[in-house]
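Below is one structure. I have some questions about it.
Rest of the complex left out; these chains stay put.
Chain lettering (A and B) follows the sequence in which the chains are written, and residue indices restart at 1 in each chain.
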Amino acid sequence: SAAEQLSGFICNGKDTLFDQRYFITAIWVWTLAVLAVFEWGYQIDLTDLALLAASFNGFLGFIIGLRINLCYGRWWEGRCLWGKQIFASIELMQQSASWIDDTKLYDTTRRYIVLFAFACKALLRDEPFCSTKKDQRLLLHGIVPLTTAEEVRNINDLAGWLPYFCLEVLRKTVTKAAQQSADLKSDNGLANFQFLQMNSLITDLATCIGGSIRVKNAPMPLNTTLILKFLIFVTLSMNPFLLYDLLGLAGTMGVNFGLTIVYNLLTGLANELEQPFGHDLGDLNLEAFCQAILSQVSAVHERRQYALVVSEDG
Amino acid sequence: SAAEQLSGFICNGKDTLFDQRYFITAIWVWTLAVLAVFEWGYQIDLTDLALLAASFNGFLGFIIGLRINLCYGRWWEGRCLWGKQIFASIELMQQSASWIDDTKLYDTTRRYIVLFAFACKALLRDEPFCSTKKDQRLLLHGIVPLTTAEEVRNINDLAGWLPYFCLEVLRKTVTKAAQQSADLKSDNGLANFQFLQMNSLITDLATCIGGSIRVKNAPMPLNTTLILKFLIFVTLSMNPFLLYDLLGLAGTMGVNFGLTIVYNLLTGLANELEQPFGHDLGDLNLEAFCQAILSQVSAVHERRQYALVVSEDG
């Protein structure tokens, strides 16, 4: 699998601009052609240029390093956003368990916190909501089903980004819980402050999915990719001229073929880190995140009585 | 288009200091002059200086890399600000849909959230509000028009930055909604907390446009650009002296012509990233952002009834 992954990088066919296999082939053919001309005796006067080659390739490495760093920054931002989402979901569930007394409203909250996570996953992967076998098993056919096939259909029929719909349901539910609470014990305004806190958490959840959509929809500007491609192309095309005198036939071939692969590896890595929400080996494991939310939300639900007892008995 | 883009970078006539075409021409003429003198036999005693050339050009590459990194930071900041603006707009719309009962106030809010986005676009591009065909089609001639030609005229007649005017309308409307709400159900203060949350979102919107104006109006200090130009000029002027002995006529010409183009490509890229709100290929697609706000706000409006039903029925 690691070998597949490596070969996948080197010959990554999903490149946005043009097929990397053609790129590698072109560079290699060019290298062979230049070397053939040199070997057959037609030599232009270019001697001892290895220093130039080292400078050009070194500068290219520096630029590629910068790009990997920026793309890693995006990957890490995606990871942090999902980390924040997991913990905001747990906290919203904890506050619901502590403060919402009405069973129906509490259940709606509990269900939609989990549905929100799966809706985010679906949106970020351009899939319909709850369309994979695994999601259906977890949400529809669990011991306590969290949704119904009909509700899934209804949700998928709605317009706009689905995670936001879940947030609208959560907001409405929390508002209603606060209103009921405020109606009952109107002599102190505590429920209002609880409403404020729960609403802030819903805003946090909105920030998380908003940030993830931004990471997904904001590839680095096309220019940077174009120019990097251009620089790689120029450098690799010039290498046979610059290296032939020093390295001879075998050495030049080896070095330039090797560099072609290494540059493709590194730009392939950068491309993959740039889009952290896919299905590749290095991408974020959104399934595991959704399951973590599901299981921790269930654990809060189970611990609900015990926490109440402890806080009362000291 | 990619080729146009590349040639546009290399001969970018819009440079703030002086025309890059003159710059390239000057460097090339100078290179040819120095080489001609060398070829015609007048040689000063400068041998084996390629190492110096490599050091100078390497240091220049490092400085240019730093500048690209800083300019990319500005581009990314612009992108993040618009991302935040999109999601704050959606959230403000969601809260309006949940909490504002008065139809008129709700409609004003809905309209001005969208108008704010288009006003931001107009301000950042130094255009009048709603002046492009596409904007007019979306705002004036949609199925449900969001504004009228008269209102557009009135808004364009106002003094100051127009997006702030939209925020003033939103703030007034939200205040009025809270006052009505508070008057009606004065026995609990829930509406006040809702007012607090909506007002915070309006502040978020103000922060977004404020940050975008800052990015637009704060080019990097003139000194840095001047000094970078100076260093590029000195390095490229010295290159023919340093490289002639090693590379000969053809090699020196090739390398120095090539480096002139590469440096112009990279500084052109940096210049473009520095101003992310224009119409260039790599600039932020403000039209798409405005349309995203328009369509998601409409989607929230459409889902309004269904969200209410779900939150009540569990």
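Rule of thumb we're sticking to: a residue touches a chain if its C-beta (ideal position, glycine included) is under 8 Å from a C-beta of that chain, and two chains touch if they have at least 3 such contacts.
What you see is a predicted model; the values in this text were computed from it and never measured.
This homomeric assembly is drawn with 2 chains in place; in total, the structure file defines 5 copies of the chain.
Quick note on the criterion: only the chains that are shown with their structure count from here on.
Chain B makes touch with chain A in their complex at residues 2, 5-6, 9, 50-51, 54, 57-58, 61-62, 65, 68-69, 72, 75, 79-80, 83-84, 86-87, 90-91, 94-95, 97-99, 187-190, 192-194, 196-197, 246-248, 250-251, 255, 258, 262, 265-266, 269, 272-273, 281-283, 295-296, 298-300, 302-303, 306-308, 310-312, 314.
On the chain A side of its complex with chain B, the touching residues are 17, 44-46, 48-49, 51-52, 54-55, 58-59, 62-63, 66, 70, 104-105, 107-108, 111, 154, 158-161, 164-165, 167-169, 171-173, 175-176, 178-179, 182-183, 186, 189, 191-193, 195-196, 199-200, 203, 206-207, 209-211, 213-214, 218, 220-224, 226-227, 230-231, 234.
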